[in-house]
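Only one protein chain is missing; all other protein chains are in place.
For chain A:
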Amino acid sequence: MTLAATGHGFLSPSGVEIAFVLVGIATLGAALLTVTTRQLVHAALWLVVALGGIAVEYLLLTAEFIAWVQVLIYVGSVVVLLLFGLMLTKAPIGRSPDADSGNRWAALTVALAAAAALVWVVVDAFRATWIDLDRAVQGSTEVIGRSLFQYWVLPFEALSVLLLAALVGAIVLSRRTGEGRAAAAALDNGAAPAPAPREEQR
C-alpha cells in the first residue's frame, strides 16, 4: 500500500472503485431486505446474497483467501445450517405473521451504532491509503499465513480454545438424561426403537 494520494481523486474513480461501490450498494440492499422481509426463508436467501457480496468486496480489495473462506464458511455452511433449522421448523411458504420483532428499534439503534463505529475506525485507520495493484498482493494466502502464525498466534489459539469450549457445551446440552438415555443406548445397539408416544397424530 502507498500512503501518497497523488493521482487518486474522488472525482476520477477507476473501474475497480466503481465496481466496489456498486457491489457495496447491492450488498447493503440485500442486507436490508434480509431484516425487513416477512418471509423467513427469503431472509436466509437474501443473507446469501449479502454474504456473497461481501466476498466480492474482499476480492476487489485483493484479499483472495479471505474471500473464499467467507464463501466456504458463511455461504456454504452457516446458511445451510440456518436453512436446515428453518426447514425442521416447517417454515411456511408465504408471509409469516410472527416474523416481526418488538425489538426492532433497539436493533436499529445497535446496528447504526455498530456501523458508525466500524466506519469511523476504518476511515481513521486508512484515510488516503490506496492499494497498489502492481505490487505484490497483500491478501494472498502466503502473506496471511505468515502474519497469522507469526504475529497473531496467541489470539488464534485463544479462538480455537473458545471453539472447543463451544463444542463441548453443545455436546453437554444435547446429551439426554434419565430414561431418554436408555432409549438412545438401545438405538445405538441397533435394536428397534421403543414405540414413542405420537405427538402429532393427524
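Everything that follows uses one rule, which is that a contact is a pair of C-beta atoms (placed from the backbone, for glycine too) under 8 Å apart; a residue touches a chain by one contact, two chains touch by 3 or more; residues count from 1.
Methods note: contacts and distances are computed from a predicted model.
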Name of the absent chain as recorded in UniProt (options "NADH-quinone oxidoreductase subunit H", "4Fe-4S dicluster domain-containing protein", "Formylmethanofuran--tetrahydromethanopterin formyltransferase" or "Amino acid/amide ABC transporter membrane protein 2 (HAAT family)"): "NADH-quinone oxidoreductase subunit H"
Of A:77, A:109 or A:160, the one touching the omitted chain in the full complex: A:77
Absent chain, residues of chain A that touch it: 39, 41-42, 45, 48, 64-65, 68-69, 71-72, 75-77, 79-81, 83-84, 86-88, 90-91, 93-94, 137, 140-141
